[in-house]
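Here the complex is missing a single protein chain, while all its other protein chains stay put.
Letters A, B and C mark the chains in the order given here, with residues in each chain numbered from 1 onward.
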Amino acid sequence: MSKPNMLDFARLQQMVTSPPLHRWLGVSLTALDEAMVEITLPWREELVAHTEIRYTHGGIIATLIDLTGDYVIAAKLGRGVPTIDLRTDYHATALPGALVARGRLVKLGRTLATADVQVFSQSGQLLASGRGVYFTAEKDG
Amino acid sequence: MSKPNMLDFARLQQMVTSPPLHRWLGVSLTALDEAMVEITLPWREELVAHTEIRYTHGGIIATLIDLTGDYVIAAKLGRGVPTIDLRTDYHATALPGALVARGRLVKLGRTLATADVQVFSQSGQLLASGRGVYFTAEKDG
Amino acid sequence: MSKPNMLDFARLQQMVTSPPLHRWLGVSLTALDEAMVEITLPWREELVAHTEIRYTHGGIIATLIDLTGDYVIAAKLGRGVPTIDLRTDYHATALPGALVARGRLVKLGRTLATADVQVFSQSGQLLASGRGVYFTAEKDG
Partner (left out) sequence: MSKPNMLDFARLQQMVTSPPLHRWLGVSLTALDEAMVEITLPWREELVAHTEIRYTHGGIIATLIDLTGDYVIAAKLGRGVPTIDLRTDYHATALPGALVARGRLVKLGRTLATADVQVFSQSGQLLASGRGVYFTAEKDG
């Protein structure tokens, strides 16, 4: 799981912050090494799922898991890859505040890759975890 | 699977359109009967995941599956329920355009409920499908 | 979802009943049409997970979902396909007795296919449901 990255911090940061949804979310790369990609999502009022408890929407957490897993693969391959399937388990309520996602490679194959992602509160509580399966084969033609 | 709904169209619509994230997304209830809940997500530029192909972000599709499954349960119980876990399978690229999600009850139990959701393009192509598991027990105290 | 089958009942039955694990389990094809594959698993004492309640092991139910989904794809393609990932939701305790699994195609693509499977007791109670994702591309060379 310690294959060298093909992208350095600056190039991966550019990929993370380019897509329109990522710009709206304000996600950014906050750590990168051979074993781990860390993406931070700042909090904003529009992420709220419940007007009273004001927790962050589970779909936003799934989004963070999807994109973090994608950049785990992108760091190794040098390009983004489409998601085949995505799973998210919710462990605790995400109260207002930034979210920190840490992704690690499970398996990088020629056709498929799998990445695991954990999502923490700023105080280090595990809020959610999940896994994405990505398609790594080059499209022909 | 044809238990009567506890919420009518107007009351469920109010639940769908209240949360801040749902207002930003612009989702609304577009059909409701005893077997099915349909939620429509209009397209907006900020949903884009890829600046060139401009497809809708997989996390947005997961969000739509999560919230549609939640309202399948809410229609039966009269209240929203927390998501335990969520799975999304991506079947085809979601090009710019509104998305239509249709959710159905798989199992409604006293502790857990399961809902299946399919996401279609406006022309009726199946783009993604998935499942949420929700916690239905009333919190004590 | 009504693509014609490439395998008829007799040929698919032969595939279902050939693998050593399937012979040990005693699974057989009990219905087949363009929309559905039904596989029946007879009960045997070795399937039990819990010596007192004597319910069927969750892993056996996952096995039944995996193989039924596989034959949904095999019926269309004329050949078995490897499983990429498998998910099972357990809805009710499977007490001693035969299990009936019914599988349906969700999506058949050139690289990936998805099938949904429901598992019922002989009296028609929904005990579990799940989904398999399969690799459909022909291996090169």
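Note that a contact is a pair of C-beta atoms (placed from the backbone, for glycine too) under 8 Å apart; a residue touches a chain by one contact, two chains touch by 3 or more.
On a predicted model such as this, the values are computed, not experimentally measured, just so you know.
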Worksheet item: Looking at B:Leu7, B:Leu64 or B:Val133, which residue reaches the missing chain?
Response: B:Val133
Discussion item. Need a quick check: the contact residues on chain C for the chain that isn't drawn.
Written reply: 18-21, 23-24, 45-51, 57-60, 62-64, 66-67, 80, 82-90, 93
Worksheet item: Of the residues in chain A, which ones touch the absent chain?
Response: 87, 89, 91, 106-107, 109, 114, 116, 126, 129, 131, 133
Item to complete: Identify the residues of chain B touching the omitted chain, counting contacts across the whole complex.
Response: 84-85, 87, 111-112, 133, 135, 137
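Just so we're on the same page, only the chains that are shown with their structure count from here on.
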Worksheet item: Copies chain B and chain C touch; is their interface built from the same residue numbers (over half shared) or different ones?
Response: same
Response to the item:
Of all chains shown, the one whose Cα mean is least distant from the combined Cα mean is B
Response to the item:
If chain centres are mean C-alpha positions, then the most distant from chain A is chain C
Worksheet, complete the sentence: Chain centres from averaged Cα atoms put chain A and chain C apart, in whole Å, by 33
Worksheet item: Approximately how many whole Å separate the CA-defined centres of chain B and chain C?
Response: 28
Discussion item. I need the residues of chain A touching at least two other chains; which ones are they?
Written reply: 84-85, 87
